[in-house]
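Inspection log for the structure reproduced underneath, given as structure tokens.
Presenting subunit A:
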Amino acid sequence: MSGRHVALAAPAAVALALAAYPAVASGYGVRATLQVFMWIVLAGSWNLISGLTGYVSFGHVAFFGAGAYAGAILMSKAGWPWLAAALVGGVAAVVLALVIGYPCLRLKGPYFAIAMLGLNEVLRALVSYFEGLTGGGNGLSLPTLDATIPIYYVMGLTAVTVIALTYLIITSRFGLRLMTIREDEVAAEAMGIDTARHKLYAFLLSAVGPGIAGALTARDQGYIEPISVFPLATTITMIVMVLFGGKGTVWGPVLGAVVLFVTQEVVWARYPYVHPLLFGAIIVAVVLLMPRGVLGILQIRYRLPRTI
Partner candidate 1 sequence: MSTQLLTAYELVGGYGAIDILHGVSLSVGVGEIVTVIGPNGAGKSTAFKTIVGFLRPKSGRVVFSGEEITGIRPDLLLRRGLAYVPQGRLVFPQMTVLENLEMGAYTVAEPARVAAALARVYELFPVLFERRRQKAGTLSGGEQQMLAIGRALMTAPRLILLDEPSLGLSPKFVTLIFDKLGEMKRAGYTLMLVEQNAARALAIADRAYALELGRNRFEGPGTALLADPEVKRLYLGG
Partner candidate 2 sequence: MTTKALGALITAMGVVAGGLPAEAQGPIRIGASLSLTGTYAKLGRNQHEGYKLCVKDLNTKGGLLGRKVELVVYDDQSTPATAVRLYEKLITEDRVDGVMGPYSSPVTEASVNVTEKYKKVMVAPLAATTSIFKRPPDKKRSYVFMVISPAEEYLEGLIDTAAKRGLKTVAIVNEDTLFSKAAASGAVELAKKRGMQVVFQEAYPKGNTDFSALLTKVKALTPDVLAAATYFDDAVALTRQMRELDVNPKAYGVTVGGDLPEFYDTLKTNAEYVYGATQWEPVLPYPNNTEFFEAYKKEFGHEPSYHSAAGYAGCLIYAEAVKRAGTLDADRVREQLLKLEMRTIFGEYKVDADGFQVAHKIVTFQWQEGRKVVVWPDELALAKPRFPTPPWNQR
């Protein structure tokens, strides 16, 4: 079973290298890698709901923003340590998912997508409005950047957890049941699968990661405002990452996050005036040329297991 050894050894080696990286890296290196971790968390989480059940969440950044604000409020107003606040950020996102998941997951197709898009806009408006708590448009300032490296590890751990969770789900019957919703929701119900509950579970799981990542990012950037934590572009970016890598796979979101982030970072530096144009072109190209994503295509062509 050397294949399995490689499959375990390679990620372990990468993980070790990443764990040792802050010792040698520049501040930017750490921060950029931290961003990659964040994107893995976001893309991986979107994959859990949309990649597996086919319910397209077009406003997933709402959970990121909710976590960011929940965490930031605890840190700045109640003086909580950031780690605890980040965990509560995850919890807050789950609570939000519970509240809106129940009505919204009954909507189908584009209606669900747009309802989620609207949710994001609404959260931004609400956060701006309740300024006593959130600082409104003033935003919230948090302690300065003294914890980038610990946050690097926690974000990395969150990313690993999301990947591991995806692996566990995809290899479990719970994951298969989620996929039946994507494949044929009517048949799934007729086979005795409680699709409403499964969708909700997937939705809740997909909210945790972004919630934690939001709170960690808030802490690490030291300042958040409504506009900067609820951008539609972030949702689109995570979707494109998953699509590029291969939706419904374990490593697709990781691949997408790494490739797209690096591409963006490089393009950003070189062509500041046209990068949105390029991003638009990338989206169109991914949709038209490789809707299954890199790993999806390889999976079909070489009959690879779903756990790639």
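As a working rule, contacts are C-beta pairs under 8 Å (C-beta built on N, C-alpha and C of every residue); 3 or more make two chains touch, one makes a residue touch a chain; residues count from 1.
Per the selection procedure, all candidates are chains of the complex that A comes from, given by their letters.
What you see is a predicted model; the values in this text were computed from it and never measured.
S.K.: Considering only this complex, which of 1 or 2 touches subunit A?
M.R.: By the stated definition of touch, the match is candidate 2.
S.K.: Taking the touch rule as given, give the residues of subunit A at its contact with candidate 2 in the complex, in rising order.
M.R.: Counting only subunit A, the residues touching candidate 2 are 26-29, 31-32, 35, 124-125, 128, 136-139, 141, 143-146, 217, 221-228, 231, 268-269, 272-273, 275-276.
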